[in-house]
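One chain of protein is taken out of this complex; the other chains stay put.
The block that comes next holds chain A.
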Amino acid sequence: MKKMNSIFIVDDDPITVFGIKKMLKPVAGCADIQIFQNGKEALNEIQERVGGSLLPEVIFLDINMPILDGWGFLEELISMNIQQPITINVITSSIDPLDLEKWYYYKARCPHTLNFKNKPIFKIELADLGYINVAS
């Protein structure tokens, strides 16, 4: 069980949100798990927290969302130039190679760790939380 300060889940699908929360329980102890329906809401929260309260250490990010989708969110996040490292897990059911290409594109530009997780997800690994498991 890792102790975490803040985790953001950005997804408009309640089932996925339910699943992520459930899978987080056994691996991460975190009092501040925030849920956002779209990229815009999450971005607003991050903007508010910059310089004040704790920024999320891990973000679970859906791609297809109204108002601001996952890629749009990443674009904005990169431009905010946040120094603190964030582990971002892009979660999608898409098997479209175009989405994978986009992931490569943002991974190269993003100062944060950018993981690509294809649904279905059954377990959240330590790597998803920003830990490299050297012990094993």
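Here is the rule we go by: a contact is a pair of C-beta atoms (placed from the backbone, for glycine too) under 8 Å apart; a residue touches a chain by one contact, two chains touch by 3 or more; residues count from 1.
Basically, contacts and distances are computed from a predicted model.
The subunit not displayed here is recorded in UniProt as "histidine kinase", chosen from "Sarcosine oxidase subunit alpha family protein", "Monovalent cation/H+ antiporter subunit D family protein", "histidine kinase" or "Carbohydrate ABC transporter membrane protein 2, CUT1 family". In the complete complex, the hidden chain is touched by one of A:Gly29, A:Pro66, A:Pro85 or A:Pro111, namely A:Pro66.
For the chain left out of this panel, the touching residue among A:Phe18, A:Tyr105 or A:Tyr131 is A:Phe18. Contacts to the hidden chain, counted on chain A, fall at residues 13-16, 18-19, 22, 37-38, 41, 64, 66-67, 72, 93-96, 119-122.
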